[in-house]
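All protein chains but one are shown in place.
Now for subunit A:
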Amino acid sequence: MQKNVTLNKESSPSVDLAQCRSILSNYSSVTHADLIPILQLIQDAYGYLPQDVLIEISAKTHIPLSKIYGVVTFYSQFYLEPRGKYTIKVCTGTACHIKGAPDIKKKISDVLQIQEGETTPDYKFTYTPVACLGTCFLAPVMMIDGRYYGKLTVEKTEAILKGY
């Protein structure tokens, strides 16, 4: 679950810090316990956690940047890279696994020409595996943004992807 981090100033696009500042302004004093909720809100706003924003959080909260990176890299829900317009979460849980999730995963990779954890070059799709979406009775399942798709077959998966 650990992610590799490269701090690379040049390649990170510059971002508008206004949203980040407005989220932080809702907290009069930030404690360590607020860090994960703040990161969740900020990721909702930006779609990922841009480096400049993390630097800003550190400056405003006095939580060392290294600590923030430690947290961000630990949890699989935090992303340091820009994401696609749509996020495809494919269930790799047990029920889905025995009902053909590996074939579904392969199909998605084939259609989108990317591997798990990657984003298409046109930033349309990000493709991530998750261990169980809690709808195991519909196995195999995937979720595209807020929408569930159950009882998938390879054909159905392809058609759904092409529909976006």
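What we mean here is this: a residue touches a chain if its C-beta (ideal position, glycine included) is under 8 Å from a C-beta of that chain, and two chains touch if they have at least 3 such contacts; residues count from 1.
Basically, contacts and distances are computed from a predicted model.
**Q** Given the choices "NAD-reducing hydrogenase subunit HoxF", "Cytochrome aa3 subunit 2", "(2Fe-2S)-binding protein" or "High-affinity zinc uptake system membrane protein ZnuB", state the protein name listed in UniProt for the chain not shown.
**A** "NAD-reducing hydrogenase subunit HoxF"
**Q** Of the listed residues A:Ile23, A:Leu54, A:Ile88 or A:Ala139, which contacts the missing chain in the full complex?
**A** Only one listed residue reaches the unshown chain, and that is A:Ala139.
**Q** Can you tell me which of A:Gly47, A:Pro82 or A:Pro129 touches the chain that was removed from the display?
**A** Among A:Gly47, A:Pro82 or A:Pro129, only A:Pro129 touches the chain that is not shown.
**Q** Taking the full complex into account, what residues of subunit A touch the chain not shown?
**A** 1-2, 31-37, 39-40, 70-71, 74-78, 89, 91-95, 97-99, 102, 105, 116, 129-139, 141, 146, 148-151
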